[in-house]
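Yeah, one chain of the complex is gone here, protein chain that is, but the others are all in their spots.
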Amino acid sequence: MSNQIQPTGLDETVIPTHVPESQGRLIWRRFVGNKVAVASVILIVVIIVFAIAAIGNGLIPGWWKFSYKELNPQVNRGDPTLSLVPVWLGGNGVSLGEHPFGQDRIGKDYFAMTMRGIQNSVLFMVVFGFIATFIGVVVGAVAGYYRGWVDAVLMRVTDVFIVIPALVIGAVVGHWLGSLGAPVLAIMLAFFSWMGIARLVRGEFLSLREREFVEAARVAGASDARIIFKHILPNAIGVVIVSATLIMASAILLETALSYLGYGIRSPDVSLGLLISANQSAFQTRPWLFWWPGVFIVSLALLVNFVGDGLRDAFDPRHRRFKLSKMRETRSEPELNA
Amino acid sequence: MPIRGKLFRKTLTGVAVLGVAALALTACTTTGSTPKETSASGGTVTVAVVNDFTSFNNQTPQSNLDTNGQVGYLMGNYGSAFSYIDKNFKIVHDEKFGTFEKTSDDPQTVKYTLNKENKWSDGEPVTADDMILAWAVGSGYYDSATTDEEGAVTAGNRYFEIAGSTAGLDATAFPEIGDDNRSITLVYDTPYVDWELVNPIAQPAHIVAKKAGLGSAAELTALLKGLAKGDPAAPVAADPPLKAAADFVNTGYAVTAFPTDPDLLVSSGAFVPTGWTPGQSFTMERNKFYVGTMVPNVDKIIMRVIPDANAQVTALQNGEVDIINPQASADTLTALENTGADVLTGDQVSYDHLDLNFGSQTSTVFADSNVRQAFLKTVPRQQILDSIVTPVNPDAKVLDSQIWVPANEPYADSVKNNGSSDYAEVDIEGAKALLAGATPTVRILYNTNNPNRVDEFQAIQESATKAGFNVVDAGSPDWSSLLAGGDYDASIFGWISPGVGSAGIPQIFSTGGGGNYNRYTGTNDDAIATQTTLDPKELIVLQKKIDKQMFADAYGLPLFQLPGVFGVSKRVSGVEYMGNQTGPFWNFWEWSVSK
Partner (left out) sequence: MVSFILRRLLVSVLILVAASFLMYVLVAYSADPLQDLTSSNSPNKEQLINARVQLLDLDVPPPLRWVLWLGGVAKCAIPFANACDLGSTVSNAQVVDILPGALAATVQLVTLALVLAILLGVMIGIVTALRQYSGLDNTVTFISFFLYSLPAFLVAVLLKEFVAIGFNNFLRDPVIGAIVALVIGLVMGAIWQSLLGGDAKRRLVVFLVSGAATASVLLLMSATNWFMNPGLGPIVIILVSAAIAFAVTLVLAGLRNRRAFITGGINAGIAIAGYFLLQPLFDVSSAGTLAILALVTLAVGAISGYLMGGYDRGQNIRVGMVTAGLCGAIVLLDRFMQSWGDLLEATNGRPIATVGSKTPGASGDVWLSGLDAFAHLTLPTIALLLISFAGYTRYSRAGMLEVLSLDYIRTARAKGLPERTVIMRHAFRNMLIPLTTLVAFDVGALLGGAIITEKVFAIPGMGNLFNQGLGRGDLNPVMGYFLIVAAMAITFNFLADMAYAGLDPRVRIR
């Protein structure tokens, strides 16, 4: 595998259109080789598709009979009707029943609420991730490319934002805008969460801008914008994608933490964090109210983290598999084929 | 030789270092673990509270908080002393502490007489001087301040800052002192209906006098006696000793750590503060000088600050606290029952209600009485009760009066006649008939941060839509600042009913009342009249009239009283439910700890 790595450098800039393709294919192959990451991607897609198919979203109709907003009469004191133990094992047979995940205290269907929670949490995660990444990339790229006073100013601005812990700014913004729904909250929070990416991208740009292919592009008369976005950025895309994934995983947890403090998405809309924190007193008495959203929060965060890890491995050829035993052997055998 | 010298120097340095280290060690040791105090017989009860303690004077505008009030209750300067309020919201006189009675109706005269044995916790006797000080604080007699709209004093003086209202006591002259400096007699110029709530024991006069630079409590009384009543029209320069005394009462009791000055801890009640770890726990021990009825069985009461309701439940389960008063939910209740604690449920004094806006500037939807009635007919009060309150308190009933709660005696009688039965059931058809095909838009304001209100809104929205209303969600976390603005058609929020007294009525139900957010004018005259009606029977008649008029005008609907839960560990007995701010502390003298 290692011998397939293309040397980067001058040849790339000669035929710039081909290089991203071949490099992309290489990364793709490395990523696909990572079973955990691929399985995670598949699972995430399954969860999202299932959540949307179940209760629909906007114009898409869902197959589930209840909406997350409607109030239904209490069935079975709101206990879950989901039964997974087949009859031949002495259970009640595999069936969903009227309210598979139970109902909340005013009779809303908890299954529909959980599905809506997944949709909102994923929406929050994606919007937050994209916007924070976008701002971070632009700020980092401009600062790293132009250096000098532009860099100084932008980095001081970054420092201003960095001194405020994300949760603090989240609490303030959420306190203010929590009732406006997931996208608005995500956008506002993203405005305060781009600093990590900006710093990383700036670092990449600072070193990449000194490379020969940038010089070549500049000599060829390319504009600054073209150099930044067409020439340098594709070479820094690995850092960007990996941090974007990781920031998305943290977004789910940030939303959960905000909901716990009472500053997240607010009822009657639903997020996984809101469900789990609204029902934390049910932990001992009606655990399903607590565990269903909990399971989805942990799974989503975990899966996204796995994807991020897989992407990191795929983008960074230095993190290739190697065995210590093999390395030990190389001591007596200095002719290592690297 | 040089080598030896070097070695010598080194040795010397080493010896010196060793010596210093040994010295430092001895300086840093203690006298060994202190011998354990022989634990007294009554034992300790630990109670969870939500807020930290901030001041020994809970009657300033800034310190009027629940925990301060509870500490004050145990120290005898707030809600205890001459009388206390029991769980049925009756005023109970503590005849052992002292007596008070109305001796005449015209002019209304009330006489307070202290028990001879009564002492403060520093051993000084409780005298009429202390009552005079409490009267001076509570009446605002010496104030001559004129304030601007923002509340800043523009002319004259304001001495004592108090959270309560001066209403009532402001109509009294300087009290007459008698019975060997053990009694005072208050004469009210205008009748004061809540006279029984006046409890003239607050700060110890001898301490306040000392802090104001006066020699004794008697000197303070003499000073007060010599000063004229303040007149905003003709303000005079502030009296320096009184100003000093007032400044001490206003700010001297506010603390951020346990005071080193023992004067601040002087108590006339059953307990004396003995320790405070800010943010964590407040400790009180028995006052050995106390002679009233509320003599406790337990030796020590510790208040532990636990803001989170779930943390309170686990702390009770883990034996860290004995009594908790968490926010009630069905799950909390079941969790408590599972832990084997005693669970006491009841109603809180606060109740949620739906008010229709009579004076909305942006919509005239509720100008029409039929629309108001139609809307109220759709409110599913029983359903709301069943989902929010019944799981906690199975005996709860829908609240049917705007004036009383079921614990008050006149409630049952009033409910029979006040017309609330018109809205007992959801009547979609009736509402449709009243609407006659119209589909009015109703914007409802509520607190989106409060899960109860959110659920109430959703239930009302669902039901009202069936009758043809278009219910718009105007909820906001900033609901409280929007309340006075009037840019909504209906509002859902809560009032705290004091349980006793009637001072709140004109506040809400008179035309210019500070709490009359929905600009309702139908009961103005009666609401104002309640404040000067001294005869309890007449007062009730008046209040019933208000109650009835409000249902007739389709003012809005009371929804339910919030349910409350106490969890009590098995080792403590004697705790009883109480819905007001005093909470579980109301009968602290009946608590006992089993070994």
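General observations
Which chain is which? They are A and B, in the order written, and residues in each are numbered from 1.
Rule of thumb we're sticking to: a residue touches a chain if its C-beta (ideal position, glycine included) is under 8 Å from a C-beta of that chain, and two chains touch if they have at least 3 such contacts.
In this text the structure is predicted, and so the values were computed from the model without any measurement.
Only one residue in the set B:V187, B:A254 or B:V291 touches the chain that does not appear here, and it is B:A254. From the set B:E117, B:D189 or B:D308, the residue in touch with the chain omitted from the display is B:D308, counting the whole complex.
In the complete assembly, the contact with the undisplayed chain comes from B:A503, out of B:L376, B:V426 or B:A503. Per the touch definition above, the residue from A:L71, A:L154, A:V214 or A:I297 contacting the chain not shown is A:I297.
Contacts to the hidden chain, counted on chain A, fall at residues 156, 159-169, 171-173, 175-176, 196, 249, 253, 256-257, 260-263, 273, 276-277, 280, 283-284, 294, 297-298, 301-302, 305-306, 309, 318-319, 321-324, 327-328, 330-331, 334, 336. In the full complex, chain B touches the hidden chain at residues 21, 24-25, 27-34, 44, 46, 52, 54-55, 60-65, 147, 150-152, 161, 163-167, 251, 254, 256-257, 275, 277-281, 283, 300, 302, 304-308, 310-311, 314-315, 317-321, 478, 480-481, 483-484, 493-496, 503-504, 506-508, 514-515.
Following the convention adopted for this analysis, only the chains that are shown with their structure count from here on.
Centres computed as Cα averages put chain A at a distance of 48 Å from chain B. The residues of chain B lying in touch with chain A in their complex are 309-310, 313, 329-332, 334-335, 338, 387-388, 391, 448-449, 451, 454-455, 458-459, 462, 473, 475-477. Across the complex, chain B is touched by residues 69-71, 105-107, 175-176, 178-179, 262, 266-268, 278-286 of chain A.
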